[in-house]
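Yeah, one chain of the complex is gone here, protein chain that is, but the others are all in their spots.
Chain nomenclature is as follows: A and B, assigned in order of appearance, with residue numbering initiated at 1 for each chain independently.
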Amino acid sequence: MDIRLQFALLILLLPLASFVLQIFFGKRLGPRAVWISVATAFFTLFLAGSMLLSVALGAPMEYYPEAEWFSLGEFGLTVGFGLDNLALAMLVVVALISALVHLYSVEYMRGDIRYNRYFGYLGLFTFSMNGIVLAHSLIMMYMFWELVGLSSYLLIGHWFEKESAANASKKAFLVNRVGDIGMFIGIMIIWYVTGDVTFQGMYDNVNVDKANMFAGQMGLLSVAGGLIFMGAVGKSAQFPLHIWLPDAMEGPTPVSALIHAATMVAAGVYLTVRLFPVLTPDALLFVASIGAITALLGALTAMTQFDIKRVLAYSTISQLGYMIMAVGLGAQQAAFFHLSTHAMFKGLLFLCSGSVIHALHHALAHKNDHETDPQDMRNMGGLAGKMPITYATMFIGALAISGVPLFSGFLSKDAILAGTLAFAQENPAWWANLFPIAGFAAAAITAFYMFRLIFMTFHGKPADAAVHEHVHESPLVMTGPLVLLAALSFAMFFTLPQVNPLDSEGWFTQALPQAINLTGHESLDVEHLEHGWHDAHDSAVRLSLGVAGGGIALAVLFYLLKLVNMAALAGAMKRIGFYQLSFNKFYVDEIYNALIYRPFLWLTRVITWIDWTFWDQWFIDGIGRNTVRASNRSGWLDFVWLDQFLIDGIGRLTQRLGHTGRKLQGGKVQNYLVWAVAGAMLVFFISGSM
Amino acid sequence: MAALGFNLIAAMVIFTAFWVVTTSKLIHAAVALMGTLFGVAGLYVYLYADFLAATQVIIYVGGILVLIIFGVMLTHRVSGIDTLQTNMPNRPAAAVVVFLLFMGLTALLFRTPWHMADAAPVVSTVEIIGAALLTRYLLHFEVASVLLLVALLGAAYLARREDG
Partner (left out) sequence: MDSLQSYLFISIVLFCLGLYGVMTRRNGVAILMGVELILNAANINFVAFNRFGGMTQALPGHIFALFVIVMAAAEAAVALAIIINLYKTFSTVNVDEAHELQG
């Protein structure tokens, strides 16, 4: 067996083994057994990391082992791995965050009633996520895609005794289903169009046939791309299916870091990147539009939220929108770059918020206060001195996401913004300018709300001095991952051996060569695009530095120095209606309620009325009533005439005959003799013999 | 003379037979049966069946009839007068049926063209019957003797007292 295949199998199956162990033997093994899961996660990270290292130092990997799963006549399916540089990079991201979250959870979840099961679910999630990354075909990816949905459901609903958690897990699952149905239909269409579902086969077929076959089926391919992208919309929480992600924050915070910040929600982006070569220009434009809307909407909503995790959730939605937009604009390498860096710093931010919540929760518990929400930023403040490591690492995370030079976020965000600028330059249409505008606006808002979060949490006066007294820094197993992730949020980790903080050239971009769009569009030509990015790079750097600085400066003014009367500002914003819009998350849930649930309920009532009143009561019961009437009439006929007269008459006749005839059968042989002779005589007379 | 004798005998047979089946006294019936049997023996004489006539008298009158009278006596503790015999209530139906049968058979008798061989009557039958019984009908003769033996044993077995 090839060593690469062995590694891939181990990476896939080790988390599954951890899941099986914790689910089936967790109770017997006790809470110390979770260290086995942690060890498994770290071993998986070691395997994935060593593979990526070999690629980064040597030749790129293109290894696609597959085996037949089943075949039905001409129709057949294969299972296999798609091991290339993209998969390896994604694998390392997943394994890294997963391992750190495992470690972090040992402390964070200590004392939980389903401690072992929690780690089992983490294993299941990691297994599924690795499956998505390693899948060599859309079908295989779809299967793990659903498994990821399941484990996400299980983890969000980990504290299912809480009704909001149970509802959130249901909501997440159902909203994801909506996207997944589209994805499945899309897979079927793409199978029909390209004749293959393995990525390599799909690329080949599209490449070979683009000249003739797709001339007529370009539209169908666009539809397929759009539908598969629906899966990504669901998983990556893109508008309009983003509503589940903020609610998913009901899950344990490490889960939010792992699933709802770094990996699962990135699966949609990963899928879109994988699919990029076969997406048509129309589909790409659709993808980019969705991404731009989401980026802006998420950022705007994040501005006014008070729940620390919700701020991060909307921030995640916004950043995912960024990535999706980048893929749609052809900058899929930048998108994946941002995915990787974002996984680090967003995982870091979530774990930091978890650390804060954990500390606050314990402080509140110390005070026997179970009413105050430990996630509400208004209950925090002034924690910087109490939790220096958390503060420092979270500050680094905020700098990274805001796009400050030296940090990884700057490089990846800059690459995306350069992509939007290049697209706007290449595309003469007026709406092409909307993409860079949305991108830069979102970047500015991101910087603003991140520092709003930092200042509200760590600076200013403590909301409750008594609680503040009891806040302590988290233990090493929690701060360790924070420090590691903070270190990885520095730009140089992605650009080695380069150290220029303004240039993203490095091992990462070299390991991930720009993919070629195969559907044949001039503006999506690789050389063309690279040229455009190169030109746009300088202006993008300048602009993004400006907007990031502006956003941070505003946050400093508003929340650190408090030079602006916040109440007056909020009032002014309320007057123009913006504040409510943002605070109520742009009423998306309410719009769904009004446009989908309510009409649906109304439709249900109408259908119920038709079904019950009209169909059941009037028609069915009417038939019933008429049948009863007819039956009564028929019953009368049947009873009086048929039964009483005819049947009973025959009966009576027979009875009378029987009474008479009984005398013939008196048991007296001599009587029988008389009748026997009479019978014989009758025969004789009739036959004429006598 | 001979015709008159035949007619007398025939009348006696019919009359006594009628008496046999109608009288309510068993002893009378037995006596009437004796008359019938004698009459039949007379008919045999007219048919040139001398041996059979003798057998009829010896076996029927001398054997069977005595047996029947024994039966009557044994089954009625008081011998004589009160051995009344009542008939079944089906008498009218039986009478009708039997009368119809009689009518039918009589009609048949007269409608049938009987073939009559013009053969001289055998004067003495004893020799011929004796030869036939021991030659041609030897098997039947033996079977009949076995039958008689079985009947004798069976009757003795059936009639003997359970306790005796």
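Here, contacts are C-beta pairs under 8 Å (C-beta built on N, C-alpha and C of every residue); 3 or more make two chains touch, one makes a residue touch a chain.
Everything numeric here is computed off the predicted structure, so don't read it as measured data.
One chain of the complex is left out; on chain A, the residues touching it are 666-670, 673-674, 677. Listed here are the chain B residues that touch the chain not shown: 2-3, 5-7, 10, 13-14, 17-18, 20-21, 26, 29-30, 33, 36-37, 40, 43-44, 46-49, 51-52, 55-56, 59-60, 63-64, 67-68, 70-72, 74-75, 85-88, 90-91, 94-95, 97-99, 101-102, 105-106, 109-110, 114-122, 125, 128-129, 131-133, 136-137, 140, 144, 147-148, 150-152, 154-159, 161-162.
Please note the rule applied: only the chains that are shown with their structure count from here on.
The mean-CA centres of chain A and chain B are about 118 angstrom from one another, to the nearest whole unit.
For chain A in complex with chain B, the residues that touch the partner chain are 668, 670-671, 674, 677-678, 681, 684-685, 689-690. Residues 88, 90, 93-94, 97-98, 100-101, 104-105, 107-108 of chain B touch chain A in their complex.
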